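Only one protein chain is missing; all other protein chains are in place.
What follows is chain A.
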Amino acid sequence: MNLLNVENLQVEIGRGPNSVKAVRGVSFSLAEGEFRALVGESGSGKSITGLSLLDLLPSKSVRRADRFQLENLALPNQHHGQWRKLRGNRLAMIFQNPMTALDPTQKVGWQIAEPLCIHRGLSRRQAWQRAIELMERLAITDAEKRAHRYPFEFSGGMLQRVMIAMAIACEPQILIADEPTTALDVGVQQEVLGLLNELRESRGTAILFITHDLGVVAKIADSVSVMYAGQVVEQGPVETFFTGSTTKELHPYSKALLAAVPDLSGGKPLQGIAGQPPDLRRPPSGCGFAARCSQRMEICDQAPELFHDANGDHRCWRWHEAFQTYLSQQGQVRGAQHD
């Protein structure tokens, strides 16, 4: 059974005509030990999707979902005390910049110990002891001494370990990592990825890894969700995503993403898709990507739903039954001509 099921998640930030429709239909699931990458250009709603899983949206946000289920627990759409018991406990988050995501005035030991005091009811002394163990587990040397130090005395990579220790203190089932390596040096990035990978293998922690680094995705993800303009436009197992461009058709946006990466192993940030993503205060009524799409059709003025096939989900009219039939007929015709 899946740990987490999200269906048709919608998030609106602010009120009135200028509210940002940041998430406009995101559905995905996380199984135990699954490493799912959430990719997309910046501003596509990845962080907001991650935060809404913790009910930590900006004030004046409205969140709706057809289904929002953690194992057997159906989660409420609105703010509810129930979330507080989950945050840092069954669901935890790692942030992009460890330099700004740790409290500058608190010893790192306490910051790691805090969720244990909150959720496990440990005494401060017990929690402190656990914090030191966690630090040792994440290969922070001299943990006993370092626990007494403050964030400004650590390097970025070391701080990201501290943040991971903080996030996994209560052994969460689901870990949301919002670009946890973007702010770090390349060498440190590998270490952090190794730690996360080890975590899901040893504990079965499901990881939602938000990134725009497709190199990382290719290396360790099990599944990929591609977001564009607040919607999941394509998702599926990682193999079909990367091989898709040669053997099977991909969503035009995914194709553009892949084409924009010069070298998968280099892990360079995305660049070079012509045009701008739409303004999410007034999202287009049709397909969000139509304005930038090279394969645009007449029907793209209408919003496509998320079509399913053996390779996963695709939000594009090209996966509509009628179009698929048409495509296969074209293929047969072409095949016949070749004979």
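Convention: contacts are C-beta pairs under 8 Å (C-beta built on N, C-alpha and C of every residue); 3 or more make two chains touch, one makes a residue touch a chain; residues count from 1.
Quick note on the criterion: contacts and distances are computed from a predicted model.
A.B. asks: Would you mind picking the UniProt name of the chain not drawn here, from "Formate dehydrogenase subunit gamma", "Sulfur oxidation c-type cytochrome SoxX", "Branched-chain amino acid transport system ATP-binding protein" or "ABC transporter permease"?
C.D. replies: Checked against "Formate dehydrogenase subunit gamma", "Sulfur oxidation c-type cytochrome SoxX", "Branched-chain amino acid transport system ATP-binding protein" or "ABC transporter permease": the hidden chain maps to "ABC transporter permease".
A.B. asks: So one chain is hidden, and I want to know which residue out of A:21, A:36, A:63 or A:119 touches that hidden chain in the complete assembly.
C.D. replies: Hidden-chain contact among the options goes to A:119.
A.B. asks: Return the single residue from A:46, A:63, A:87 or A:315 that touches the missing chain.
C.D. replies: Selected residue, touching the omitted chain: A:87.
A.B. asks: From the listed residues A:42, A:82 or A:100, report the one that touches the chain absent from this view.
C.D. replies: For the chain that is not drawn, the touching residue is A:100.
A.B. asks: Just checking the interface: what residues of chain A touch the absent partner chain?
C.D. replies: Where chain A meets the chain not shown: residues 51, 54, 56, 84-85, 87-89, 92-93, 95, 97, 100-106, 110, 114-115, 118-119, 150, 152-153, 163, 166-167.
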